[in-house]
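Here the structure comes first, spelled out in structure tokens, and everything after it is commentary.
Note that this complex is displayed minus one protein chain, with the remaining chains in position.
Entry: subunit A
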Amino acid sequence: MAAMVVGALRRRGAATAGGSRFFAQSLHRFVSTLVVAEHEGGFVKPSSLSALAAAEAIGKENRVSLLLGGSGPSLHKSAEHAASSHPLVSEVLVADSDAFAHPLAEPWAELLRSVQQKGGYSHVIASSTSFGKNLLPRAAALLDVSPVTDVTSVSEPRVFVRPIYAGNALCTVRYTGQDPCMMSIRSTSFSPTEAMSETKVAPITQVDLSFLSEGSSGKSAWVDLKSQDTERPDLANARVVVTGGRGLKSAENFKLLEQLAEKLGAAVGATRAAVDAGFVPNELQVGQTGKIVAPELYMAFGVSGAIQHLAGMRDSKVIVAVNKDADAPIFQVADYGIVADLFEVLDELLKKLPDKK
């Protein structure tokens, strides 16, 4: 509790000690949030900035600590970015160890438990990325609390909306357990804050890592990551997404989609059928079990629109469907549809669209 009062004092600056103590003790509504952030190339990832927006939705007075892990100069550059990433960030916690260089759930869950036990946060938030989904439930089990998956909106500090049944129903739940209330958020549902109005830089603190020796780390080892290098924008955050289904017929034909993506500055997505047929690698899969996207423009070529696919893209702002089957379910969610051979439409689009500015 003492640490919380000190934290509140530091945050509130000119507030009187008495006022801060009242604030910390009297309100069970007092919220403090730990955001588990991912970083890459010296920056906090956009999905983690969305988690900060979710922290803001929980409470305007939320005192947010941002946790970053890893090692090397990239970590410290990211910490500096994190320190000024959002007005609510009051502290950046840095876990500097090779144990966190890779996203292994075992040491990370121990880290999260240790940081939570010291900080006594009311909320813990991660993004629903493969990292967040792997880590958060394990850490929650260590803390003996139930997390909420894939939160799409925050109604009250402990009342959340999340999609179930592949997005065919929305479930409102109240968390009634002990602290912390843990959740993964759907990053497409929370827009990261625009550039900060005033320059505020949060202090950066090193996390005490003495817990590492007794933890369960060492039971798993990272071997490698095979990634598709691509120049195009990240699928989960792209403004425009063009997707191909089984109707594309071959990996070769997907190149046409890539050309279109090139012109639109879009990311390329795919249905499960296209991935299973080997047209594209599986990290491009959009749907219930793949990526969830909500771009401004989603263009589906040769996609029938199975329940599981719609789950991943139904929140897109504008949906365009091109399919020769007029009865394809995709037309029920499309804003604009063309019933035609997709190759003819693709050719024409490629001819008529200007090259990327």
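Keep this in mind: contacts are C-beta pairs under 8 Å (C-beta built on N, C-alpha and C of every residue); 3 or more make two chains touch, one makes a residue touch a chain; residues count from 1.
In this text, contacts and distances are computed from a predicted model.
J.: For the chain omitted from this view, which of "Hemoglobin linker chain", "NADH dehydrogenase subunit 2", "NmrA-like domain-containing protein" or "Electron transfer flavoprotein subunit beta" is its UniProt protein name?
T.: "Electron transfer flavoprotein subunit beta"
J.: Among A:Thr33, A:Ser114, A:Thr129 or A:Ser189, which residue is in contact with the omitted chain in the full complex?
T.: From the options A:Thr33, A:Ser114, A:Thr129 or A:Ser189, the contact with the absent chain belongs to A:Thr129.
J.: Hey, which of A:Leu34, A:Ala105 or A:Ile185 is the one touching the hidden chain?
T.: The one listed residue touching the chain not shown is A:Ala105.
J.: Sort through A:Ser74, A:Ser97 or A:Ser146 and give me the one touching the missing partner chain.
T.: A:Ser146
J.: If the hidden chain were put back, which of A:Leu209, A:Leu248, A:Ala261 or A:Ala334 would touch it?
T.: Spelled out, the listed residue whose C-beta touches the missing chain is A:Ala334.
J.: Kindly note down the residues of subunit A that lie in touch with the hidden chain.
T.: Against the missing chain, subunit A presents residues 103-106, 109, 129-131, 133-142, 144-150, 159, 162-178, 216, 219-228, 236, 240, 264, 272, 275-276, 281-283, 288-289, 291, 296-297, 307-308, 314, 317-320, 326, 331, 333-339, 345, 348-349, 352-353.
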